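For this depiction, one protein chain was excluded, whereas all remaining protein chains were kept in their positions.
The chains carry the letters A and B, assigned in the order they are written, with residues numbered from 1 in each.
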Amino acid sequence: MALLRQTYLLLCKDLLLELRRRDSLLTMFFFGTLLLFVFHFSFDPAPDKVAEIAPALLWLAFLFTGTLGLAQLFQSERENHCLDALLLSPLDRGALFLAKTCFNLILMLIVEIVVMPLLWILFNLQTWNLLPQLFLVTLLGTIGFCVLGTIMSALTLRARARELLLPLVLFPLMIPVILATIRCMENVLRTGEFGDATPWLRLLLGFDVIFLTVGVLIFDWVIES
Amino acid sequence: MGAWGFVSLAYGIVWGAILLYLIVLKRRYASAAAELAALRSAEVTSSDVER
Partner (left out) sequence: MALAAIAVGLYWGLIVAPPDAYQGDVQRIMYLHIPTIVAAYLSFFLVFVGSCLYLWKKEKRDDILAYAAAEIGVLFTALVIVEGSIWGRPTWGVWWTWDARLTTTAILLLIFVGYLMLRSLIEDESRAASAAAVLGIIGALDIPLIHMSVYWWRTLHQPPSIFRPDKAPWENVAWPLLIPLTINIAAFLILLFYLLSLRYRLGEMREEIKARRLDRGG
């Protein structure tokens, strides 16, 4: 499919750029880690309470780290009028959307793979065996975040006070994802399996599918603004 | 606060806010209408001048 091929090409371009300069990845990574430390000093929870707030802390850290990534998402396109060039080419806008979403997704996943175990170490959690399931939840949540985030990042591209406007516009829309991921993780940490939390998983999946589709369809109008 | 106190507070705030918005709207409306009239008459005079 032409759409997928174009997506792949655009994605490779972004990844190559990132591999060379690594500025986005490094800032996101250090910011995420920094947040963990700040949380540890702010909350200083008793050992038994930690498992309760760990999902929330994790997701707060990811949210802010991800927003950082989103702010820089179209940076390479803004320089040198690359965006206009891209738009002039017969490229499917949906491919641009998918490529940017995947790019941010990959960046965030790299950060998350490191930060999650880090949280477990810093807060002395013992439930290492649950990490795979938790990571699945995180994956679904991050996809949702990247999908909506890419749309919002593109929408606010030419707005003033962009750094403030982006979170302001994005976070309320993210609430289903935030609720779903944190509840899911809490459940897994408490009971060791998904069980009750399966509706949340389905919600996440539904959210991702809906907004992925909407994003691909609507990106034409997003990018011209 | 008695029950009627709450009721009047609620009604008061709601109608107050709506009234306020109405006033603001009307003011903006008036200034926009004035500006529009000015622009329109300026257009008429300028087209007079052209002739």
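What we mean here is this: contacts are C-beta pairs under 8 Å (C-beta built on N, C-alpha and C of every residue); 3 or more make two chains touch, one makes a residue touch a chain.
These figures come from a predicted structure and were not determined experimentally.
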{"item": "Options A:F62, A:W120 or A:W200, residue touching the unrepresented chain", "value": "A:W200"}
{"item": "Touching residues (missing chain, whole complex) on chain A", "value": "148, 151-152, 155-156, 158-161, 165, 168-169, 171-173, 175-176, 179-180, 183, 196, 199-200, 203, 206-207, 210-211, 214, 218, 221-222, 224-225"}
{"item": "Hidden partner interface residues of chain B, rising order", "value": "1, 3-4, 6-7, 9-11, 13-15, 17-18, 21-22, 25-26, 28-29, 32-33, 35-36, 39-40, 42-43"}
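The rule we apply is simple: only the chains that are shown with their structure count from here on.
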{"item": "Distance from the mean Cα position of chain B to that of chain A, given in whole angstrom", "value": "43"}
